[in-house]
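Selected chains only, in their assembly positions.
Note that the chains are named A and B in the order they appear, and that numbering of residues resets to 1 at the start of each chain.
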């Protein structure tokens, strides 16, 4: 099957990924907002077993664990995107990620942490997953989460 | 009067909000730039009585004061948007906010601070104000401001 005709849900199943139910919208904002063909997803914080995945890279978490957290955020972003679009096969491009890594002033591997999200997207979307991104270290994240990522996607 | 026909300036008056004059454009950049129907507003720093609203959450400022500062930034953003569009009734959607909270490495309530902006937008724009957002803690903000927020809006 050629990449362009790959069904995204088949691909998720091949990868053993089950999308969670999308996060509940908060009172004063929403998890996704669309303008034209562009869908903006809110910053999603890392969760593990349904609870906030807390920690600070360079202090309480290592790069590999941070990378696993970034991968988990990417799966949650796809769940929200699925919930927004209705069918992930209608996503024509993952355009951009912004990845915020809860970091000490000394930790400098935010790019390696963020690869956990970028690689997951490449695995799921192939060429349609080729995205621009920024990754950097922030002083803190809501609820003490170790990673927060927002996404821009293009849809049909 | 139904929400879709609500005049935004009437709504601002009901809320007792008077828009300030928009900030002066700096030399090398502008406070707003439009591409197609998308208006990008520059990061606006918090001000109080015309001066920079300084402080760091978790050290010199509490969450409630930070929330008030975020609300003030949202009003300044609307002033810039009014100045850009000419008529806020032509805004079809507040699409996204990015909220930077000047935080110690321990402060974890950036989402509550940012609600000050999100709630103001919901009050003014109703359904048209349903926006995606990211909120996180940064090491510092220009001139020591406690909050900085940028906005993306969709216009007719």
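What we mean here is this: contacts are C-beta pairs under 8 Å (C-beta built on N, C-alpha and C of every residue); 3 or more make two chains touch, one makes a residue touch a chain.
This structure is a prediction, so every number in the text was calculated from the model and none was measured.
For this complex of identical protein chains, the structure file gives a whole-complex count of 3 copies, while the figure shows 2.
Quick note on the criterion: only the chains that are shown with their structure count from here on.
In this entry, subunit A maps onto subunit B through a rotation of 120 degrees when their C-alpha atoms are superposed, rounded to the nearest 5.
Mean C-alpha position of subunit A lies 25 Å from that of subunit B.
For subunit B in complex with subunit A, the touching residues are 36-38, 58, 93, 95-97, 103-111, 115, 118-119, 121-122, 130-139, 152, 154. Residues of subunit A touching subunit B in their complex: 26-33, 35-36, 40-43, 56, 98, 100, 104-105, 138-144, 148, 150.
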